[in-house]
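With one protein chain withheld, the remaining protein chains of the complex are depicted in position.
Order of writing sets the labels: A, B and C. Residues in every chain begin at 1.
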Amino acid sequence: MIVVMRVGATDQQINAVMERIRAAGLKEHLSHGVERTIIGVLGQIYPELKDTLEVLPGVDEVIRVSKPYKLSSREFHPEDTRVKVGGVTIGGEDVVVIAGPCAVESEKQLFETAHAVRAAGATVLRGGAFKPSTSPYSFRGLGERGLELLAQMKAETGLPVITEVMTVADVDLVARYADILQIGARNMQNFFLLEEAGKAGKPVMLKRGLSATIEEWLLAAEYILAQGNKELILCERGIRTFESYTRNTMDISAIPVIEKVSHLPIIADPSHGTGKWHLVTPMALAAVAAGADGIMVEVHPNPDSALKDGAQSLNFDNFRKLMKLLAPVAAAVGRRLVSP
Amino acid sequence: MIVVMRVGATDQQINAVMERIRAAGLKEHLSHGVERTIIGVLGQIYPELKDTLEVLPGVDEVIRVSKPYKLSSREFHPEDTRVKVGGVTIGGEDVVVIAGPCAVESEKQLFETAHAVRAAGATVLRGGAFKPSTSPYSFRGLGERGLELLAQMKAETGLPVITEVMTVADVDLVARYADILQIGARNMQNFFLLEEAGKAGKPVMLKRGLSATIEEWLLAAEYILAQGNKELILCERGIRTFESYTRNTMDISAIPVIEKVSHLPIIADPSHGTGKWHLVTPMALAAVAAGADGIMVEVHPNPDSALKDGAQSLNFDNFRKLMKLLAPVAAAVGRRLVSP
Amino acid sequence: MIVVMRVGATDQQINAVMERIRAAGLKEHLSHGVERTIIGVLGQIYPELKDTLEVLPGVDEVIRVSKPYKLSSREFHPEDTRVKVGGVTIGGEDVVVIAGPCAVESEKQLFETAHAVRAAGATVLRGGAFKPSTSPYSFRGLGERGLELLAQMKAETGLPVITEVMTVADVDLVARYADILQIGARNMQNFFLLEEAGKAGKPVMLKRGLSATIEEWLLAAEYILAQGNKELILCERGIRTFESYTRNTMDISAIPVIEKVSHLPIIADPSHGTGKWHLVTPMALAAVAAGADGIMVEVHPNPDSALKDGAQSLNFDNFRKLMKLLAPVAAAVGRRLVSP
Partner (left out) sequence: MIVVMRVGATDQQINAVMERIRAAGLKEHLSHGVERTIIGVLGQIYPELKDTLEVLPGVDEVIRVSKPYKLSSREFHPEDTRVKVGGVTIGGEDVVVIAGPCAVESEKQLFETAHAVRAAGATVLRGGAFKPSTSPYSFRGLGERGLELLAQMKAETGLPVITEVMTVADVDLVARYADILQIGARNMQNFFLLEEAGKAGKPVMLKRGLSATIEEWLLAAEYILAQGNKELILCERGIRTFESYTRNTMDISAIPVIEKVSHLPIIADPSHGTGKWHLVTPMALAAVAAGADGIMVEVHPNPDSALKDGAQSLNFDNFRKLMKLLAPVAAAVGRRLVSP
């Protein structure tokens, strides 16, 4: 941490800062520049110290130098994390395709979709049993019945299953049925849920919050990793910007950034990332070209009549077309589209 | 809801849209413009219909006309909501000042602060017992011990108490001690928590999410109101933008907007809204000048040594200065700074 | 255009709106919904009418239905625009690579770079002679001397040249040397410059403004097209968001969106889009996978010592690596990396 003093800060002010640093059990390192004095802080720094020092008289700003995330950082853990689910490994050479309906609506809908996406090459089945919704007047999922249907489809198709858990009280229930627990974007900073999910003994996929910086996302990951759960997958699903043509702005650059700063695998969700089905295929291809370890795509037998997010769902035919394009793009960047 | 067809949409496509509308039990209303055909949808529309119609062939876009929020809307409830807490009314002519430490740290800290803010004119005491934190390595509050201290200070000072509840499991506990339950910005779309708080039988203050539009905020309010709890207060606390000098960008214009579109009272939180103590006073004055029903301000006996958010806390002296400026500003816009 | 009246709007208010519409030489179309009355406006609407109607008593909102851009719209011009420059066609099946230094610094620097990028497969040479700079204390380009060097390299290598024009007074000068005039992001709404560039008789590349919506970008394009210049290319180069790890957030989804709503070709600039050289290759690949008609990349013989934007420039070796990956990605999505 570095404390930048104002131009003209007095010796008394500088001394006060140094005393405060020592009082926190740390060491200081003084440097007089042409315009300003700068004080380095050495030792194990707790995050709040920044705030504390920033309000001292004569201080211009306090700059953090260490990264606040550790367990998720590649600097401290250079090796890639690989998460194994069923026969699939997320985070290695393979590109994994997670597909299925936004919400589980019925046995028939899930059955048809699971078989269709498996036949087209998907290796993990997605489907929401508990659905967050901006409005209280919208469809909110089948609940445990949805989880049972997912488990049934898993038994039939052999595909491992990912589904969202929305509240602490449901973690055990969802963990009984799911192979991967999904934490949704709105819950990225629901810290109790993160910790509970971290204890559930199942891999977790953590979606990026709508307005979360990459650093905040990795700090949220830290809550899960700190529970001893190493099987964590990140998922980029679009951030909020001023552009309104797309529902969100998918931050494709987060993919190579995460690869650089973290050892965790990263999946891209172009369905939520764009909100429009006709953008899903180009953005899925873009994500894999940029280095994503997989994609998560919403597929529905009949998007026109979907109870949830039909506008962003591919029908079976469009999903098959996507899969045909995805394989050569993965190959072009030295990856392999894994088969079910 | 209005369906805008593309230039050159065929009769067949137009008919398909009309059939889909009728299949949903609604009526259509056709209008042929110079360039395009437009189809109005009449009847009680469910929100997902927009998505459903938008993906039909020949459709350019679907525009919502009704507001998706009802219970919080001034159109349907023209009268101002007034929330009574202790002897204080939030939402009427009075301007209410809520003050106290970010986090309850100790009996001494809370005792000193409670008496100081009361003496300076605050009418509600704030203090966090459960603290959300971006990093798992930060201070997270005293928990129930913090609640007990708040209740003790309430008994001593007569000030009603507001404190944050962060998870469904804690709602009952917090409701036993608090006069107002606060839902934090990160939990604005934690729908289970909203509903549970709505059932707790206590007034609720709902903070605006970091990246929530005003419409989404009112939809979140809808979750609480739908539980039959009418005692709801909104709180603007800054939104996330590209500007990094301030922690957030406080959206002062949200205050008159809420006053126009909703009957709910609105409080401004310049401490979180700016993240810097030296901006708290000008922004508190701005909020009241713009029509806020009150302000919520962090005050600490010694911000330099606060365990949480010291950089944005006023010391007692600065809080007294703020109160002295606030009274004439409130009077200038026809409001009254209420006394404890 | 559609006028949505408030719940409870009076007949008098409705009549006043209808009279205002007729006074503008247009026709109205009345529709009474369950909650509200809606008035369609038929005829050739001028953009300001929205503002005019919106302030009338009883009006809730006015919704535009027609797109405000016409000349750039695919609805009105379904055929792809193809821009021919030298032997290169931008906007067809080919993927075009534009490469060169951010700023022309010296004959030696440009000579080396031009030959290196040509050898690696670039088909257009870029280089700034006039450089915008956030700070007045930064390097601002060689001016006409830079243009001369570009023309010289064009003669030597056969590569057509693109360079930025920053002010109306320089349009003729730049057009004498350049094959494509580039309008920078900061000038996207410099309307005088757009019109002057539109008259220069040369193809124009219009970069997206830092905070421009896709619609505003197409409206800016309209200024150029309205001068009769059909040879227009768009360039996505990142938008401003809250994320600070990257200089900008590159909006890859803008590529398929533009392809859908406009007939104009679109190029991606991952150098400015990310601000970091190690993100340039993955984002270039992503852009082409998403359907970009080409990429524009900054290359420098020695990025460490570049006078401008060294941090985002590839060295020759990294540029060659990018080109080797780009060809199979282009092929995977049915495109062809064109050779010089």
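Criterion: a contact is a pair of C-beta atoms (placed from the backbone, for glycine too) under 8 Å apart; a residue touches a chain by one contact, two chains touch by 3 or more.
Quick caveat: nothing in here was measured; it's all calculated off a predicted structure.
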Which residue of C:37, C:187, C:229 or C:281 touches the chain not shown here: C:187
Residue of B:17, B:178, B:193 or B:239 in touch with the missing chain, whole complex considered: B:239
Interface with the unshown chain - residue positions in subunit A: 2, 4, 6-8, 29, 31, 33-36, 38, 40, 42-44, 63, 65-66, 75-76, 240-242, 244
For subunit C, residues in touch with the removed chain: 20, 46-48, 50-52, 54-56, 68-69, 132-139, 166-169, 186-187, 189-192, 210-211, 216, 219-220, 222-223, 226, 240, 277, 303-312
Residues in subunit B touching the chain absent from view: 211, 213-215, 239, 241-246, 249-257, 260, 273-274, 278-279, 282-283, 285-291, 325, 328-329, 331-333
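Here, only the chains that are shown with their structure count from here on.
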Most distant chain from subunit B by Cα centroid: C
Angle (degrees, nearest 5) of the CA superposition of subunit A onto subunit B: 180
Same-residue or different-residue interface between subunit A and subunit C, half as cut-off: same
Per-chain Cα centre nearest the global Cα centre, belonging to chain: A
Subunit B-subunit C separation of Cα centroids, rounded to whole Å: 38
Centroid spacing, where centroids are CA-atom means, of subunit A and subunit B in whole angstrom: 26
Subunit A and subunit C: spacing of chain centres that average the CA atoms, whole Å: 30
Of all residues in subunit A, the ones touching two or more other chains: 211
